[in-house]
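For this view, one protein chain was removed and the others were kept in their places.
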Amino acid sequence: MDFASNITISALFQQALVGLSRTTILFIVASGLSLILGVLRIPNVAHGSLYMIGAFIMYSVNHFFGGGQAGFWMAVLLSPVAVALISLAVERGLFQYLYEREHLMLLLFTFSITLVFGDLVKMVWGSDYRCVDLPAAFQGFFTILGFPFPRYNLFLIIIGPVVAFGLWFLTNKTRIGKIARAAAVDREMVGAIGINVSLVFAAVFVIGCFLAGLGGALVAPTQNIRQGMDHAIIIEAFLIVIMGGLGNIWGALLGALIFGLTDSIGILVWPQFAIVFPYVVVVIALLFCPKGLLKSTW
Amino acid sequence: MRKRMWFPVFLAIALAFLLTGTAAQAEKIIKVGIVDTYTGPPSTYTNDVRDAFKLATDKINAKGGILGKKIEFVTRDDKFKVDIGLSAAKELIMRENVDILMGTINSGLTLAISDLCEKEKIPFLVTFAKSEKITGEKGNRYVFSMNENTAMAGKAGAAGLAKKPYKKYWIAGDDYEYGHAIADSVWNHLKTLKPDVVLLGQSWWKVGEPDFTPYITAMLSAKPDAVIIATGGAGCVPFLKASVATGFNKSVPFYMHTATEMSTLAPLGLTAPEGVLGTSNYFYYFPDTPENKAFVKEFKDAYGRFPKVGALYGYITANFIAKAYEKAGEINTEKFINALEGMSIGSPIGELTVRAFDHQVMFPMFMGTTKKVEGYDYLIATDIVTIPGKDVMPSIEEIKKARGVK
Partner (left out) sequence: MVKESILSERSAWKALAPWLAVFVLLLLAPRFLPRFQVYLTGLILTTGLLAVSLNLVLGLGGMYQFHHAVFYGIGAYTVALVITKTALSPWIGFLLAPVVSALFSLAIGLICVRLSKLYFGMLQISLGSLVWAVVFRWYSFTGGDDGIHGISVPGIISSTDGAYYFSLILTAICLIVMQRIVNSPFGRSFQAVRDNPVRSEAVGINVKRVQLTGMVISGAFAGIAGSMFVVIEGSVFPELMFWTLSLEIIIMCLLGGWFTFLGPMLGAAIIVLLRTVVGIYTEYWTIVLGLVLMLLILFLPQGVLGYFLESYKRGGGKAVQEER
């Protein structure tokens, strides 16, 4: 194989852009995971399932409204909300009794939830592949430096910073965010000053899961919605969160950026080994920064 | 005290299970065990195999069964995992005492079960695993393939591509056995048919890759005349999607083995790209014969949906089993195998024959291009060319070479 014979500046730029749009999805999912890990200390394996459910609900809602602009926007708004409601039920019904348990037990518990959700998705949506059609405004592509760039991917690139800003605002400027950050460091102290920690935890859990649903809804139009989506995303999300620093939103953003960019540029430079890039990146990052790239809350 | 009781109860239940086998009812029925993937993306293919198999066996049983015995079947879900499937196959053989095993869509698992069946002397009729090793390099007396394989698909694809004017190719596909096998097969045959083709490069993505945009842009930067896409199953839909989103389908023609199958095209609706070259074993709208129409009607009446390619595999498997036992004259494995070797039956797509040497059913391949057609909610294959089974089968010499026999 002629190594890297077809690399031009414009092709590199193009791949970087494509990588950025992938970064958005990864960031949205990973930041939710990171939030839950940082504040609640739950390694939530079920995050991937919620992402998958988000994508399936996106399909159903879009289908219900007959597609087009209305269907798309309704679906993008409703499906994360639906996922958030599901997670609220799970949190109030089950998790709130488990916060004091060993982390590994929580990992096992969330894993059993993925088993249940996996089969529930199979029962509800069946085994056929599902697709969401984009509204006309998002179809087609722009030509950038001679290469096509899908319009929807540009939309994703814009969404990424918006979500990042929203999260920053939420955790730094709102009361609940401040309480949550304090609870992440010392939950007993926060409880001692008369704040209902349990409710704060519920809110954080729901917000994190909302992000999983949002990620699923946004990714739905770019791929086929199917069972098994949960497995593919969860390991990547965990690697990103760990690489960036547990519980650090900016770490999740940085991790997602590194992940998305090495992946897409790696495909151009050395396609035969694309399968190992994400793992190699994490290994290198953790070798140099054993606690993640940015400061972690643990 | 009561709290502690459940633990011995659990042990007792487990022990009871360990101690019981199923009573042998082998006298009255013919038992078929199906191990297949009913969870996860592959189940969109496998459900049809099972449903059509049931359809055919119901019909056979209604007519009084085979040699006066009814066919019964049990299914086990392998979750696309080799260890679970292998365990299930052993359970079916040792505990359920099945006469015949069927399945699976996972090539690795199929090879493992094939080896097990050779040891246990149980016929294994493969429905959907497409590795050419199953009846090629690793073939044995007990394994039969009831679907096409990567060698056949590749040969058909090469035959179609050789007629086109393209010279510079790019190959891309799923980075696992299926992808590589199909790409190698297409490329090797294409090179024989048309020696002046050149390969500009290849890209391989991990199985289940969610987003193909980066790969497509990488391919575009190499400017090939045509691209051979060797992706199967769940990868087809997102690839077609990404090709529309990037305009790839308009700038570069490409061939993809299962592109024209309903499992791929139906989810995309009318947004699928037109003009994609693909091969398949079966369409419910082609061939336009009374046999096929009758089968489609039967299937649709029973399940309320159109049969996909898996339905053909399940349907003919049941009919092969029935005819082979009838020819054997008794329920005897060795006689069943002897009878099945070289056997022909009628099917919705015409007569099909099991090649005696390697136990591969000689399927014709239908090559067509995707197109929007009035009256369908999704794209269908048009301009279908039938490549007869004998032309796509690997030669017996090739099989012998692969098996290392002289």
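The chains carry the letters A and B, assigned in the order they are written, with residues numbered from 1 in each.
Keep this in mind: a contact is a pair of C-beta atoms (placed from the backbone, for glycine too) under 8 Å apart; a residue touches a chain by one contact, two chains touch by 3 or more.
The model shown is predicted, which means the values in this text are computed figures rather than measured ones.
Enquirer: Which of B:T57, B:S107 or B:T213 sits in contact with the chain that's absent?
Expert: From the options B:T57, B:S107 or B:T213, the contact with the absent chain belongs to B:S107.
Enquirer: Looking at B:T57, B:T104 or B:S131, which residue reaches the missing chain?
Expert: The single option touching the absent chain is B:S131.
Enquirer: Looking at the whole complex, which of A:M74, A:L108 or A:L154 touches the chain that is not displayed?
Expert: In the full complex, the listed residue that touches the missing chain is A:L108.
Enquirer: For chain A, which residues reach the chain that was dropped from this view?
Expert: 43, 45, 94, 97-98, 101-105, 107-109, 111-116, 118-120, 122-123, 231, 235, 238-239, 242, 246, 275-276, 279-280, 282-283, 286-287, 290-292, 298
Enquirer: Touching the missing chain, which residues of chain B?
Expert: These residues touch the chain not displayed: 1, 3-4, 7, 10, 14, 17-19, 21, 38-39, 75-77, 79, 81-84, 86-88, 90-91, 94-95, 107-108, 111-112, 114-116, 118-119, 131, 133, 138, 175-177, 180.
Going forward, only the chains that are shown with their structure count from here on.
Enquirer: Can you work out the whole-Å distance between the CA centroids of chain A and chain B?
Expert: That pair's centroid distance is 34 Å.
Enquirer: Report the residues of chain B in contact with chain A in the complex, numbered from low to high.
Expert: Going by the criterion above, the answer is residues 38-41, 43-44, 47, 175, 201-206, 208, 210-211, 213-215, 217-218, 220-222, 234, 237-238, 241-242, 244-248, 251, 263, 266-269, 271.
Enquirer: Which residues of chain A touch chain B in the complex?
Expert: Counting only chain A, the residues touching chain B are 1-2, 5-8, 11, 14-15, 18-19, 21-22, 118-119, 122, 127-131, 133, 139-141, 147-153, 219, 222-224, 226-229, 232-233, 263-264, 267-268, 271-272, 274-275.
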